[in-house]
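One protein chain is absent from this view; the other protein chains keep their places.
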Amino acid sequence: MQNQSKDSTIITIKNLTKSFKSKIPVEGIRGKIKSFILPKYKKVNAVDNISFSIKKGELVGFIGPNGAGKSTTLKMLSGILFPDFGELTVCGLSPQKNRKKLAYKIGTIFGQKPQLWFHLPAIDTFELFSKIYELDKTEYQKRVDYLIKKFEISEIIHQPVRKLSLGQRMRCEFVLALLHKPEVLFLDEPTIGLDITIKKTIRELIKKINREEGVTVILTSHDMDDVETICNRVIVINHGEIIYDDTLDKIKEKYIDKKIIRIETNNPIIFKEREGITIIKKSTFEVEAIVDTTKVDFNKITEEFLKKNSLSDVTIEEPPIEDIIEKIYKLKKKGNSF
Amino acid sequence: MADNILSEIKSNFSMIKQYWIINAKTAIEYKGSFILQTITMFLNDLLWITFWWLFFGRFPLINDWTYNDILLLWAFGSIGFGLSGTFFGNKMNISELIAEGKMDYYLTLPKNVLLHTLISKVNWFACGDILFGVIIGGLIIKPEQLPLALFLMILSTALFTVFGIISGSLAFFIGNSQRISKTVYDCVVGLSIYPTNIYDGFARFILFVIIPAGLVTGVPVELMRNFNIDQLILMITVTIVFVIIAILFFYAGLKKYESGNQIYVNA
Partner (left out) sequence: MELLKYYYISKINFKNSFVYVADSFAASLFIAFITFIFVNIWSVVFNASGSEIINGFTLPMMIWYLVMTESIITSQGKITIQIGQEIIRGDIANYLNKPYNYLVYKYASTIGASVTSFFITMFCAGAVALIMIGPLNFDFTIIPFIIITAFLGITLHFTMMSTLGVLALWLEDSRALDFLYQKILFVAGGMLVPLDVFPLWFSSICVLLPFSYAAYYPAVLFVRFSFELFIQTILIQLFWIIVTSLIALVLFNILSKRVSINGG
């Protein structure tokens, strides 16, 4: 492991901007022919003047609705796309000018685009990549044995990938991405289409390798549980702009303004309705309500309720993080203090 | 500096060898399919020369070409096409890779994108062609002409690869170009399997210099019949020029790909 101060920045983005020309689709045969000869384009700002930096070892979640600019940013970081404007440094290199050099230091997993050869055992693709990354034979052998043990795939690496389950394939993809000891791992929707148990395993593995190898992880995902479990920092992007850049805890602190409470009682419920409490369901022994914590003192209400009722069951929920994020998506950066 | 270049060549060979191994393993995994494909291509070529046998049976000469010249044409065509398909098999898929954004894979890996793209797949159908070409060539090429023939086959292989690269790279510039790429490629290759001495004037100029389809098989046949140093130099020069054009065209397209207007689909 490198002996560097824990605070070293590994990724810097300044004023990054990227726009695309997108063909305006036309209906009908006449329109299609016209559009083929003289297409009309509209300009879309995929990434609009964003800046941030990421330190070594961070686990950053990059979230936003579809078309927000997440994948575009990731692609610019990994050298696949060139920005229109702005500065971009990854591991001290410019992805545009030093694509090949940078490629040795980064690993990528794009959810929908597996890199393992489908009809062959994973071990064959591992060997191939060892040649592509020019890994020394002995070092490679040590490394691959280590990763195989860590990701628990020793039983399956000799079977053709097409015979493996999705979860097994994903673990092999991770090993593949980590063979060359990358400093940064870019994960674009790594858990898409996987079921919940596999997702949990993958999340654990990501955290593990970050802990043990200090790999910086940049992750995009539509699954908020992925982000909640893995990331210590969240960057919310929408319409190409960064709307939020801080930890998830701070989001919750700031934006959770209601709780959903469900109560079952032993006695017929005695309860006075008031402003700030919206009843969703009510029957003789049960009530479900949304409590607006900005208008009502939650503790006081609960105390009051307990004085008059005997509880048999209580559930208190915060609104799902998705709702909060959606709200944030709607906020614009200008004029809003975060 | 020389050290650097040497080690780069070495590491590229290492990667190429590994791709060969991995492609071979895939073929072995589906050996039934591999054998069937090889036999099919072989029979395909055989049926073509049967057609020509019947045709030349009726018309012994096309200008001054005899059936033997057609066989020579086919020897060059099948070996050049076969070697190109074996070593640079992925050239056929370039337009698809571009359209589906799969060039990203090559861009995130630390190797020359064009070389990496070309060698990563072997087109096993091509083995049938090589087998055929070797048999025919073995039967009709005189031993004293063998060195010349081998040299010309290398040039043919380069040209077939160039055609694949250029037609595939159209996808960088034209959306949905798979059909066009295929048509362009098929036309150029198609030309090379028919006698090439049937054109004159303007057509000849286009087909031998502008789109060197005539060069791939026609000129080698002419050179084998009547060696002419000027023609040989012309062929070598045009081949080198086209290799350079293909590389430049591909990388120009790649730059466009990286500035991203194709990729909007994957946002």
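We call the chains A and B, going by the order they appear; numbering starts again at 1 in every chain.
The rule is simple: a contact is a pair of C-beta atoms (placed from the backbone, for glycine too) under 8 Å apart; a residue touches a chain by one contact, two chains touch by 3 or more.
Treat the numbers as computed from the prediction; the structure is a model and nothing was measured.
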Omitted chain's touching partners, listed by label: B
Residue of B:Leu6, B:Ile154 or B:Cys187 touching the missing chain in the full complex: B:Cys187
Full-complex contact with the absent chain, from B:Asn23, B:Gln37, B:Ser78 or B:Thr217: B:Gln37
Among B:Thr50, B:Asn68 or B:Asn228, the residue in touch with the chain that has been omitted: B:Thr50
Hidden partner chain, residues of subunit B it touches: 32-33, 36-37, 39-40, 43-44, 47-48, 50-51, 54-55, 57-59, 61-63, 179-180, 182-183, 186-187, 190-191, 194-195, 198-199, 203
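Methods note: only the chains that are shown with their structure count from here on.
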Gap in Å, rounded to a whole number, between the CA centres of subunit B and subunit A: 44
In the complex with subunit B, residue positions of subunit A that touch it: 18, 20-22, 44, 46, 66-67, 69, 71-72, 75, 78-82, 96, 99-101, 103-104, 106, 108, 110, 113, 115, 117, 119-120, 124-125, 127-128, 131-134, 160
Residues on subunit B engaged by subunit A in the complex (per definition of touch): 11, 14-15, 17-19, 21-22, 25-26, 29-30, 102, 104-105, 107-112, 116, 258-261, 263-264, 266-267
